[in-house]
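Got a structure here, written out as structure tokens. Questions coming.
Removed from the display is one protein chain of the complex; every other protein chain stays in position.
Take a look at subunit A:
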Amino acid sequence: METTVTTGTEDSVWGGGNKPLGASYGKMMMWFFIVSDALTFSGFLAAYGFSRFKFIETWPIADEVFTHVPFFHGNYPMIYVAFMTFILIMSSVTMVLAVDAGHKMKQNKVIIYMFLTIIGGAIFVGSQAWEWATFIRGDYGALETKGGRILQFVDAANDNKRIAIGDFAKSMPETREQHTKDAGIWYMGESSLPSYSLNEVLAGLKDNPNILVRTEQINEEGHKTILNRSETLAKVNQAVRVVEGANLVRNEYGSRLFADFFFFITGFHGFHVFSGVVINVIIFLNVVLGTYERRGHYEMVEKVGLYWHFVDLVWVFVFTFFYLV
């Protein structure tokens, strides 16, 4: 243990207190932690790349999935994620300004900039929660085939734009109640039922000649393949269930792995942002109490700053590989 305690009183080369890399013990350990954490995230993103290259012709197209902006209706691909990126970079900037003010021992400025950083982090975590909620709820709904493939629908009368299953499904007098744990003889339940049954969607499809199936297959122009009417009617015979929104098992956007990676990668990153906000709050309180003023330096602000920038750095990569590429 005594080797880890640096008192700074002994200046001889082997006596401790020697800093060959010009960084204090705490700062260096923060860097080493960041390196190992970076490798964890790289593992996630590389695994994402693996699955994507494996299913390169059927992978969902991200800017058709993430098209929502809170309080606005319509189709705005990327805009909201770009906003989130900007918020995070902005909070990174206020963090650097806090570190800079710390070097100059200006307590009040550190307080202001740390506060702004925390606000930025909170906005980001909130945006991500909203993004998750939208993703889980889904918007158009789809059918799943026996082979686990997703069939989405377009309206040929409306320029082959996507159409929600609720817009053409026929309402039929059939009831199917959700099976809950307390109802059966064995303790088995099921997750909530989709708003339309398979039969209702199929009946609606037969009545509307304009509805066509859009498969997962990506064609040469980089768009999803749209089947013609006779292929559509043949294809939907293979459908076994209605899928609305996303969970860890299946999702209406396409490949099952897509939603899994979305939840794991953005979730792991969101957890980092959340813990970053918590650590920032702790350091913020210490700054307010004047702990670092008494200590004589603001190195703790610099260390949490490193972690905070790292979170930003990871988001830059998640943004590229999940939303852009």
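Going forward, a residue touches a chain if its C-beta (ideal position, glycine included) is under 8 Å from a C-beta of that chain, and two chains touch if they have at least 3 such contacts; residues count from 1.
Here is the rule we use: contacts and distances are computed from a predicted model.
Asks: Among "(Fe-S)-binding protein", "Molybdopterin synthase sulfur carrier subunit", "Transport permease protein" or "Cytochrome C oxidase subunit IV", find the name that the UniProt record gives to the complex chain excluded from display.
Replies: "Cytochrome C oxidase subunit IV"
Asks: Which of these touches the unseen chain: A:Phe115, A:Trp130, A:Phe274 or A:Phe317?
Replies: Looking across A:Phe115, A:Trp130, A:Phe274 or A:Phe317, the contact with the absent chain belongs to A:Phe317.
Asks: Give me the subunit A residues in contact with the hidden chain, please.
Replies: 20-23, 28, 31, 34-35, 38-39, 42-43, 46-47, 49-58, 63, 77-79, 82, 85-86, 89-90, 92-93, 95-97, 99-100, 102-103, 145-147, 149, 216-217, 222, 238, 297-299, 302, 305-306, 309-310, 312-313, 316-317, 319-320, 323-325
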